[in-house]
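Before I ask anything, let me first share the structure, which is written out below as structure tokens.
Heads up, one of the protein chains got dropped from this complex, but the rest are sitting where they should.
Labels run A and B following the written order; every chain starts at residue 1.
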Amino acid sequence: MALLHFTARRIAQMVVTIVIIVPLTFLLFRAVPGDPGAAVIGPDLDPSVAETLRERYGLDEPLAVQFTRYLGGLVQGDLGMSFQYKQPVGDILLGKLVNTAVLVVPAITLALVLGTALGALAARRRGLLDALLRNGAFVAKASPVFWTATLGLLLFSYRLEWLPSIGMSTPGQGAAGAGPALFASPDFWWHLILPLAVMTLYLVPEPMLTMRTAMAEIMHEDFIALGRAQGMSTARSTYLHAARNAMLPVVSLMPALTGVIIGGQVIIETIFSWPGMGRTIVDAVNTFDYPMMQGVFLLTALMAVAVNAVIDVLYAYLDPRVRLS
Amino acid sequence: MTSSSVPVRGSVWRGKVATGALRVGRSLWSTPSGRAALLIVGTFLLIAALAPVIATFGPLERVRGAHGGLARLLPPSVTHPFGTTNFGRDVFSQVVWGTRRTLTIAGIAALATALIGLNIGLIAGYLGGKVDAVLMRLADSAYAIPFLPLALVLVGIFGRSDMVLVLAIAALFWRTTARVVRSQVLSLKERSFVKAAVVSGASRRRVLYVHIAPNVASLAILYGMLLVAEAVLAEASLSFLGMAPPNTVSWGTIMFDAFTSQEMRRAWWWPLFPGLAIMLFVFALSLLGRAHESLQRRRLETSP
Partner (left out) sequence: MSSILDVRGLTVEYPAGPAAAVRDLSFSIGAGEVLGLIGESGSGKTTAAKAILRLLPASARVAGQITFEGADLAAMPEKRLRRLRWERLALVPQAAMNCLDPVQQVDRQLAEVIRMHRHTPRRQALALAKEALDKIGIPADRAAAYPHQYSGGMRQRALIAMATLLRPHLLIADEPTTGLDVIVQDRIMALLADAKRELGLSMLLVTHDLGVAAEICDRVVVLKDGEGVESGPVAEVLGAPRHPYTRRLLDQTAGGRSGDRPQEARTEPVAVSLDRLRVRHTTGRGLAALRGSRQVTAVDDVSMLVREGEIVGLAGESGCGKSSLVSALVGLTAISGGRVRIGQATLDPEKADWRPLRSQVQLVFQDPYESLNPRFTVRREVAEPLLAQLGLPDEEVDRRVTAALEAAELRPVEKYATRRPHELSGGERQRVAIARALVLEPRVLLADEPVSMLDRSTGGEIVRLLRRLAEELRVAVILVSHDLSVLRQICDRIGIMYLGRLVETGPADQVLDHPRHPYTRALLDAVPSPDPSARRTRVLLPGEPPSALDRPPGCAFHDRCQLAEQRCHHDLPVLSSDSHAAACWFPIDGPLADSSTR
């Protein structure tokens, strides 16, 4: 019951956040310097054509009317037409989203599993191993992802020639395009290794350091000492009780990580020519494809909002102190 | 009773930021890792300040060899410690000039962001109620908006400029400082010395800026430091994606040039050194953060 109440409250908060973000985005793209319609109609048009288009898109109407129309479109999944592709933005992004997901979902999973395991290990062992792991994590955190990606390319693709350097598949070989056929081919998995490794390395320090700190703190809590006095084995008290409590800060870290994940994804997709959402927004900026920019931006922001809400509810489910207060 | 010279009146803020930073710096110097980090950061600051003296060539200067040809893609040597680019530019000099530019932008952005975050956190935490609820919803929204896409959109709309870079950083990164300061204020607000100030008749502004704010100052300084690190990474990422103003040289733009030139395969030194500079600088700042934290912990443990 309490959890249901919490979930309802969190959804209400999510709606408030969306209500802030959507109009801001709308206004932002109306602020394009020069012709106020440029963001919708496209650059470098013949003035008379631009005039007709402006009327057709209703750009001479008041902002409020435009916003209502814009909202109506959003609700139906209409994100406008891409200047570059001459296709609906929504259709293009759907394919790109899948490509992004096949890289980012395994990376997050790997980073969480590795991070919590290494963090717990560092907290348990202390000493040299801890110092190595901890400083390694700080070095990894300080390294910009485009640098580690570049070094990875230099070593594994150029020098050793073990791994392919760009794209999701070798041109003219195996299955082209997206879809199940592509993901089934070994060639695709071959291409996935390097970007996935770089992304995982980029994401692993945060959960690891959080887990380590939380474990170290919880090992000092009275209930751990009491467990030992009750004859509990060290392994049981560490991995059952301490780790279970230490996972909570790791879960609550996730919302703050979404921005980091998306940023890393943009850069990695650019470097490895991975045809996902991140690369698409960089291309859109370079080609002044405003509807595309807006589409990617809104979609990522809304997804981040939704994911954060889900994580908060998950956290409440895991921690009775939040759920039952 | 002789009236001794300790003044009871006057602004508590007078010179407090400077002495506060000095005190934080001095305590950091007392730990080995803090000292190492301060030395690294200090060296970078020195390089930024003395860039014209240290750099052997101009940032965009095309160096010609002995026979008059461009010094293209030369590996590291005594004349070119970090090698040269495909346009014959000296990477070492570029990194030195880039230090100046990166640190200036990151410094300005971090200062602006820390001030915004500090004040929002103070006000939200102290006033509470509806003001707090509204400000924290804003912070939630700032958390939800991913930085890089927003920055790219801003560049797409307003063009490539330093203002846009600073704006993008300040528009979002205030959220962490604001949250941390807010939670600190919430706990300070319950401390009885703050209640005592209220009971003794201090106005709300006096309570906030005379009694509470000085006690979160060291936290704000710490987060300001970490913000510099975040700003460096943010600036470098954007520059690497080609979003820096044209004809500027920063750590990120050197990497961008190296990547787009398609010459990385031959010139490993070109991307290596600017990236190393970023890593070293950001790592040193995080070391400072850690040293600060462990000092705080030690202070807590030794106090009665």
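We adopt the following convention: a residue touches a chain if its C-beta (ideal position, glycine included) is under 8 Å from a C-beta of that chain, and two chains touch if they have at least 3 such contacts.
Keep in mind the model is a prediction, meaning the values are calculated, not measured.
J.: Among the chains in view, which touch the chain not shown?
T.: Even though it is not drawn, that chain still touches A, B.
J.: Quick one: which of A:Arg30, A:Arg69 or A:His241 touches the chain that's been left out?
T.: Touching the chain that is not displayed is residue A:His241.
J.: Just to verify: which one of A:Leu4, A:Leu160 or A:Ala229 makes contact with the chain not shown?
T.: Final answer for the missing-chain contact: A:Ala229.
J.: Across the whole complex, list the residues on subunit A that are touched by the chain not included here.
T.: Touching the missing chain: residues 9, 12, 221-223, 225-233, 236, 241, 244-245, 248, 318-321, 324-325.
J.: Spell out the interface residues on subunit B facing the chain that's missing from view.
T.: Looking at subunit B, the ones touching the missing chain are residues 1-4, 6, 8-9, 12, 129-130, 133, 191-193, 195-203, 206, 211, 214-215, 303-304.
In this section, only the chains that are shown with their structure count from here on.
J.: So, what's the distance in Å between the C-alpha centres of subunit B and subunit A?
T.: The separation of the two C-alpha centroids amounts to 24 Å.
J.: For the complex, give me every residue of subunit A touching subunit B.
T.: 13, 16-17, 20-21, 28-29, 31-33, 39, 138-139, 141-147, 150-151, 153-154, 158, 255-256, 258-259, 262-263, 266-267, 270-271, 281-282, 284-286, 288, 290, 293-294, 296-297, 300-301, 304-305, 308
J.: How about subunit B: which of its residues touch subunit A in the complex?
T.: Interface residues on subunit B, with respect to subunit A: 137-138, 140-141, 143-150, 152-159, 172, 176, 229, 233, 236-237, 240-243, 255, 258-259, 264-265, 268, 271-272, 275-276, 278-283, 286-287, 290.
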